[in-house]
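Heads up, one of the protein chains got dropped from this complex, but the rest are sitting where they should.
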Amino acid sequence: MSLEYSASEMMSVTAARALENGSTCFVGIGLPSEAANLARLTHAPDVVLIYESGTLQTKPNVLPLSIGDGELAETALTTVGVPEMFRYWLQGGKIDVGFLGTAQIDKYCNLNTTLIGDYREPKVRLPGGGGAPEIATNAGEVFITLRHSRRAFVKNVDFVTTLGFGRDGKGRDNVPNIGKGPTRVITDLCVMKPDPDTKELVVVSLHPGVTREEVMDATGWEVRFAERLESTPEPSENELTILRELKARTEQAHAGA
Amino acid sequence: MSLEYSASEMMSVTAARALENGSTCFVGIGLPSEAANLARLTHAPDVVLIYESGTLQTKPNVLPLSIGDGELAETALTTVGVPEMFRYWLQGGKIDVGFLGTAQIDKYCNLNTTLIGDYREPKVRLPGGGGAPEIATNAGEVFITLRHSRRAFVKNVDFVTTLGFGRDGKGRDNVPNIGKGPTRVITDLCVMKPDPDTKELVVVSLHPGVTREEVMDATGWEVRFAERLESTPEPSENELTILRELKARTEQAHAGA
Amino acid sequence: MAEFLSLHDAVARYVEDGATVAMEGFTHLIPFAAGHEVIRQQKRDLTLIRMTPDIIYDQLIGAGCARKVIFSWGGNPGVGSLHRLRDAVEKGWPHKVEILEHSHAAMACAFEAGAAGLPLAVFRGYIGSELPSVNDQIKFIECPFTGERLAAVPSVRPDVSIIHAQRADRQGNVLVEGIVGVQKEAVLAAKHSIVTVEEVVDDLDAHPNACVIPGWAISAVAVAEKGALPSYTHGYYGRSNRFYKEWDAIARDRDTFTQWLDENVYRTQESAQ
Partner (left out) sequence: MAEFLSLHDAVARYVEDGATVAMEGFTHLIPFAAGHEVIRQQKRDLTLIRMTPDIIYDQLIGAGCARKVIFSWGGNPGVGSLHRLRDAVEKGWPHKVEILEHSHAAMACAFEAGAAGLPLAVFRGYIGSELPSVNDQIKFIECPFTGERLAAVPSVRPDVSIIHAQRADRQGNVLVEGIVGVQKEAVLAAKHSIVTVEEVVDDLDAHPNACVIPGWAISAVAVAEKGALPSYTHGYYGRSNRFYKEWDAIARDRDTFTQWLDENVYRTQESAQ
């Protein structure tokens, strides 16, 4: 049986599946938050979601629009101050997975959320680093999710806001007390993982119906594909239903007031 | 009218009077705690008492036996963690007066609560520094109260646990971000203050009925007296009544359980 | 000891032109009413510090109050850009604004260090990031015990911090509840502080370890009912997500923005939402 689903849904479901039950996840707002909550509502009821606003082990009924929506505090085990969040919980090594989005990503998985163009004369000023620079280095590993496009997947990011593996792939070598870094990138077209040696991102799995050409067209460098290229498993009916209900609840909640 | 009162009561009342209404006071356990609470129950109802156990603005009905008695938390405005207490409230510069006791004190007001004898082969091992080393340097000023005896008032302390003015009286000179240090010492015989220039402790006021000889006999160095030596005002009936009630309540409370 | 003042008088007394000002609230309890009062009083050349310059800073920047912004994430949460911030940085309208940019971890630690009276914060951060190349306030020190290289940033110590909270008692003690962000740190780190509250009550009704800021650690308390709208106040009212979304269109265009400011800030008194 084949279900109807969008590329966005495919992305969210795939990203959600990456999270293991019982793991602690420091959640970025937007796509990561959607995926993490979908995981919690499906296969990973005991995943621990932590938002940088200080909300520990939160179980929002609708997706937060901001990183500090009231919903997050109301459904949290407890809420701590932001200094404590970054010091004890993130830097203190309590986070298994940091789940991030980004504006730009390069082939060594470096992330840019600072600006397009030159720093002093930006073409486009983006929001900035936020929690990402230290999430990416202090979490056990990092998952990244974003839409696949040539604007986002660039050969060299305009600015390394957040370390993937550095501009040469060696940015984590011999650095003490640093996490593994990005271990997978989930897009609406495919799943990529860094090559164990070079750290270059390699496509390991294509979503159903997506071609190599589509990925190549949407990637700003000569992207490599794994020898054993897999096909990403389709979303289940249950996953789609829960995701759609979550998004409907969210839309309704955010339309008010 | 002359009232009957003990030397201890004279000391507590005099120490209490040193605290101004509305000031914030970091309170040591024992004699300082007795004096600070007497101040709060008499002339200084808005004195803010802070104990290192994290209890902010506390109003105990009976004197605590330990620095962290339940009474302190139950009557506090709020209770914070001990790291926050030392970082935000003490080191953060929110304390006007640190109120300390000590085992030994020398003529430059250095305090020893570590040990008698040699550090590696102590004759008497005392409890140690506790909060005092940083209370003495981070509070705006320091009051000290203890019983006057030759064992306590020594020419040179066996160990400088807590800075008064250093072994040469110059220990605070040119140190940035440091409080004024000890500004008065209240004993059961007299009040002493550091000489503005040399920082040597000078007797500025004798308690009623106490002679210079008694102070000299109880002090381990050739103690100086101020040119205008004052007579400490006697306790009032009200102060004595409140002090005695406080101590009676305390005794009763600690006898139980 | 906190003095009870009108919001007008508190801002007039403590926010001077050229001052370094932190208006905090981590997506919750954002002091919008106070920010609008700063705009109305046409304060100028402010150095504005805030982890998450939200639309309140967009408004302050667009109104011409800011000379410099120190921040770690400057966006409209869940919506997109801060167009007034971008217009100032990219095109210099209404005038050029200098930015100094950190990560959240750095700023959170810098607020903590400011509250702790320290000149610097030390943390494990900025590894591999290019932010240190564009922010000369980021340095590195070596741990004398392990030799590890750690990041160091100057602590945040504003001339004045402004926060919004649920309520004060009659002594000016303030309860902050829910997402507490760096508000307590902002107040304790600052020379002066203004706290706006929803209401003044006889008893804070706070639990033993509540986040309560004593009145003697605050300069002024001002009542500003719904003072956090369109942000929210836990236990009082919700966030106007709709307004955050609408702001995108308002702020995109200079004229629309100016008109909005006229109607919603300049022509209103302290009750502006």
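A few notes on this one:
A, B and C label the chains in the order they appear, each numbered from 1.
By definition in this document, contacts are C-beta pairs under 8 Å (C-beta built on N, C-alpha and C of every residue); 3 or more make two chains touch, one makes a residue touch a chain.
What you see is a predicted model; the values in this text were computed from it and never measured.
Although it is not drawn here, the omitted chain touches the following shown chains in the complete assembly: A, B, C. Contact with the chain not shown here comes from a single listed residue; of B:M11, B:L72 or B:I242, that residue is B:L72. Screening C:K191, C:H207 or C:R267 against the full complex identifies C:H207 as the residue touching the chain left out. From the options C:L85, C:I99 or C:V180, the residue with contact to the unseen chain in the full assembly is C:V180. In the complete complex, the residue from A:R40, A:R87, A:K107 or A:R125 that touches the missing chain is A:R87. Within the full complex, the residue among A:T24, A:N156 or A:T198 touching the omitted chain is A:T24. The omitted chain makes contact with chain A at the following residues, 22, 24, 48, 56-57, 73-74, 76-80, 87-88, 91-94, 138, 177. As for the chain not pictured, it touches chain C at residues 116-120, 122-124, 137, 139, 141, 143-146, 148, 150, 152, 154, 177-178, 180, 207-211, 234. The omitted chain makes contact with chain B at the following residues, 29-30, 52-55, 64-70, 72-74, 79-83, 85-87, 90-91, 110, 114, 119, 122-134, 137-138, 159-163, 166, 171-172, 175-178, 253-257.
Note that in this section only the chains that are shown with their structure count from here on.
Contact tally for B-C versus A-C: the pair with more C-beta pairs in contact is A-C.
If each chain is reduced to the centroid of its CA atoms, chain B and chain C end up 40 Å from each other.
Taking the mean of the C-alpha atoms as each chain's centre, chain A and chain C sit 28 Å apart.
Residues of chain B in contact with two or more other chains: none.
Shared contact sites, meaning residues of chain C that touch two or more other chains, fall at 112, 184-185, 211.
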